[in-house]
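Only one protein chain is missing from this complex, and each of the others stays in its spot.
Note that the chains take the letters A, B, C, D and E in the order they are written out, and that residue 1 is the start of every chain.
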Amino acid sequence: MSAPSISRYPVPKLEDLPEDVRARILEVQEKAGFVPNVFLALAHRPAEFRAFFAYHDALMLRDSGLTKAEREMIVVAVAGANDCLYCFVAHGAILRVYAKQPQVADQVGVNYLKADITPRQRAMLAFALKVSERSGEIVDDDHAALRAHGFTDEDIWDIGNISAFFCLSNRMANLIGLRPNDEFYLLGRVPKEKPAR
Amino acid sequence: MSAPSISRYPVPKLEDLPEDVRARILEVQEKAGFVPNVFLALAHRPAEFRAFFAYHDALMLRDSGLTKAEREMIVVAVAGANDCLYCFVAHGAILRVYAKQPQVADQVGVNYLKADITPRQRAMLAFALKVSERSGEIVDDDHAALRAHGFTDEDIWDIGNISAFFCLSNRMANLIGLRPNDEFYLLGRVPKEKPAR
Amino acid sequence: MSAPSISRYPVPKLEDLPEDVRARILEVQEKAGFVPNVFLALAHRPAEFRAFFAYHDALMLRDSGLTKAEREMIVVAVAGANDCLYCFVAHGAILRVYAKQPQVADQVGVNYLKADITPRQRAMLAFALKVSERSGEIVDDDHAALRAHGFTDEDIWDIGNISAFFCLSNRMANLIGLRPNDEFYLLGRVPKEKPAR
Amino acid sequence: MSAPSISRYPVPKLEDLPEDVRARILEVQEKAGFVPNVFLALAHRPAEFRAFFAYHDALMLRDSGLTKAEREMIVVAVAGANDCLYCFVAHGAILRVYAKQPQVADQVGVNYLKADITPRQRAMLAFALKVSERSGEIVDDDHAALRAHGFTDEDIWDIGNISAFFCLSNRMANLIGLRPNDEFYLLGRVPKEKPAR
Amino acid sequence: MSAPSISRYPVPKLEDLPEDVRARILEVQEKAGFVPNVFLALAHRPAEFRAFFAYHDALMLRDSGLTKAEREMIVVAVAGANDCLYCFVAHGAILRVYAKQPQVADQVGVNYLKADITPRQRAMLAFALKVSERSGEIVDDDHAALRAHGFTDEDIWDIGNISAFFCLSNRMANLIGLRPNDEFYLLGRVPKEKPAR
Partner (left out) sequence: MSAPSISRYPVPKLEDLPEDVRARILEVQEKAGFVPNVFLALAHRPAEFRAFFAYHDALMLRDSGLTKAEREMIVVAVAGANDCLYCFVAHGAILRVYAKQPQVADQVGVNYLKADITPRQRAMLAFALKVSERSGEIVDDDHAALRAHGFTDEDIWDIGNISAFFCLSNRMANLIGLRPNDEFYLLGRVPKEKPAR
């Protein structure tokens, strides 16, 4: 049986890609040991690929009051809300690796109120989900509630923008039928593994 | 009375911005006659500003089977669904200018089923709104329905990605409380005006 | 090209209408400079026309603790919630004229939480929308919350009944496919104009 | 124990009411054997009372392709959707009386898909509920579906307008906390009773 | 005319049933004067029948801080939320009988906020409906709110489990199209009647 398709759209060959796009893909392959499908599928359109990952990196790699694990918690909770299999599975793996905790990703993705996280993190996810589901109802009091948990205004921007960015990402994954790599399902569930995007 | 704030976050002064960000802002000011607030408010974070507008331009300026007016229809319909005042008003203006039609923006933003548009455009907006509201339920039949209206696979990506990108944009606007410029409300409602972002 | 239809139902000619219905229509034409389409479309059934406008006038013209602009705010917010293009556009125009403010109608119709209105007006609209969307959940505390903003019991009745009446009106407009007059889109957006129903 | 209040608002005494309002109330009392509370509660505002019942009568008493029982089916189904106890109970009673069938009101109010009604009546109620719940989504095909069941355009107006009118009525009942008369609960459940409003 | 079917599935004859199932059915017939249709319809599968009624009895007959009428209030409120005609009608009858009050069942089933019940009972129904509609959002504070009304932890389990059990029951009734016995509609509406399942 042939491998299942990873996208409703044509997936470019590495050698046909612009140099910078190919370099980025090889870099993640080097780090993760495989190429996450989102890189291959979005490379179908290099200009959007560049903007997408520039935005991603600006949010996920910047210095922030949020740890990398906390940022991935947001991603996984939002993926659950948006029924996005790719981000649930792929970022679930990354979250497990960053948090060095094999249960938290499923907990946060299915029901963050049941997760082994701190009250501060629960407030963070409540806000992230409000940004995802009912952003029109955000009022000053929502910002104030996060500040009461010690988040700075810049942290709040981070929480909101990560949620917003993955609302874009989840919709693209659902639009193109993006398939998670099999590797992600198991990653981080047993000790000694390393992150992939 | 002082002018109302355009964002919950600090708005940088032009002279404090990186050269490329300032250049982009001056360019839009030149073209539109004023600086749309989204440029000033997002310049608070230059890295995200660059990625945001790179993504925007990749989608909105590319050669496409969709006219520029059709792309703006998607933006306005999605803004209505997301209760995003900024995009409803600002992109409503741009849509009026591109379509050279003063009623279509309000029609599409409030209820596209009542708009003076073609059946093909109605199918386009139905799909864009499904991407915005229920992207997890998108199936092959949804793509097929658009192809039956003459849309190519690349057009469908455009429709879906524009919807997805403005789902991000709407959430950011709601997060920071982005205020539309007063100019947008009237733009394109009477003859002889020109577009702004 | 012929003019687009204003209703899914036959629109009577003025000369075929009962005297009182025709008189009412001529009166509004005199005042507004044109006949709002709702008058022509509902005249298809004179008995309901009379009751509809009697109810409308009882609510919108009575002495009230609500200004006329505030009453129109309710109408526009409810129209937005009910996806009613006619009332959004027509009453948006009336609101702009009464409020002598060109932005408030779009603000209130798209997202009242972003509007340039007072906290008292925000509480008024929150209640009006609860009457529209979830009236079965109204409890004494909702009334108390409005009284805390200085609304009397009669003001609360006004808020609720205007919301309820336009829930009827919005549904009729959607039922018959009522088309807003082109005039409404621009009315009140620049100084020195006068109201129409 | 004193009788429970029938409204959050003052209920006028019959002798304090304008002659025509009082006459209307006495007429219904004569016919039904008691005064339905909606008459007393809405008499708090005579001008609105007159418009409300004029509208009601225009819809419910006119010659129509819908039987009186069918019109009451619409009222009861819409009351169920709007969580309106008064109309569910009071119009349930009227429906039982008109239909000479003691189960149909509860069936239609709780779940019309389980009711002992004809396919034509099910189509009627599906449309009435769409007018109540999602009127912005009504398209020409919805009208066509009813015509396929033999409904005329005027019948469709009746169905839609009755639904819309009771959306107003349900919201007013919920606003003022209107209490159903105890009499309604039993009316029409055993043979030989007569209707009340 | 033949009697309408009580289920989409075959209804077994009493004589074909296992002894214990038949005995249970005869027992309820003896007590109620008729056999509620749920017994006949579920007897189609004796093993599930036994488990269903064992669960039912464990919850509804146990010693509890909730009266039998209160337990039936939960059932009727949940049936209303789940659009389950059978439980609305059948348990409405049982509630009327237990409460010796002919209005409370319709009140609780249509809108418990309008019912003649105590604040404690309103809190009980609010929780039962949260278990039915949004159980994933239950947090410790919900339990605390009930304890503030004097409910013990075991009472809270009862409230939640009765709601959960009838979520199963409502879905089964809707799955098989279970028809309420005509007797239930009138039961308990006039004095001197006795309960049935």
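Just so we're on the same page, a residue touches a chain if its C-beta (ideal position, glycine included) is under 8 Å from a C-beta of that chain, and two chains touch if they have at least 3 such contacts.
This is a predicted model, so every value here is computed, not measured.
S.K.: Quick check: which displayed chains does the absent chain contact?
M.R.: Within the full complex, the chain left out of view touches A, B, D, E.
S.K.: Which residue, E:Tyr98, E:Phe151 or E:Phe165, contacts the hidden chain when the whole complex is considered?
M.R.: Touches the omitted chain: E:Phe165.
S.K.: Touching the hidden chain in the complete assembly: which of A:Leu17, A:Leu42, A:Ala69 or A:Cys84 does that?
M.R.: Considering the complete complex, A:Cys84 is the one touching the chain left out.
S.K.: Please identify, in ascending order, the residues of chain D that touch the omitted chain?
M.R.: Its contact residues with the unshown chain are 111, 113.
S.K.: On chain B, what residues meet the omitted chain?
M.R.: Residues touching the hidden chain, for chain B, are 136-137, 139.
S.K.: Can you name the residues of chain A that touch the chain not displayed here?
M.R.: Residues of chain A in contact with the hidden chain: 4, 79-80, 83-85, 88-89, 102-103, 106-107, 109-111, 114, 116, 174, 177, 179-180, 182, 185-186, 189-190.
Methods note: only the chains that are shown with their structure count from here on.
S.K.: Check A-B against C-E and say which one is joined by more contacting C-beta pairs.
M.R.: Looking at A-B and C-E side by side, A-B shows more C-beta contacts.
S.K.: Through what angle, between 0 and 180°, must chain A be rotated so its C-alpha atoms fit those of chain C, rounded to a multiple of 5?
M.R.: To map chain A onto chain C, rotate by about 120 degrees.
S.K.: Report the inter-chain centroid distance for chain A and chain E in whole angstrom, where each centroid is the mean of the CA atoms.
M.R.: Once rounded, the distance between the two centres reads 44 Å.
S.K.: Between chain B and chain C, what is the gap in Å from one C-alpha centre to the other?
M.R.: Once rounded, the distance between the two centres reads 28 Å.
S.K.: Indicate the residues of chain A shared as contacts by at least two other chains.
M.R.: 136-137
S.K.: Chain adjacency by touch: line, ring, star, complete or other shape?
M.R.: It is other, because the touches fit no line, ring, star or complete pattern.
S.K.: What chain-chain pairs meet the touch criterion?
M.R.: Taking the chains two at a time, the touching pairs are A-B, A-C, A-E, B-C, B-D, C-D, C-E, D-E.
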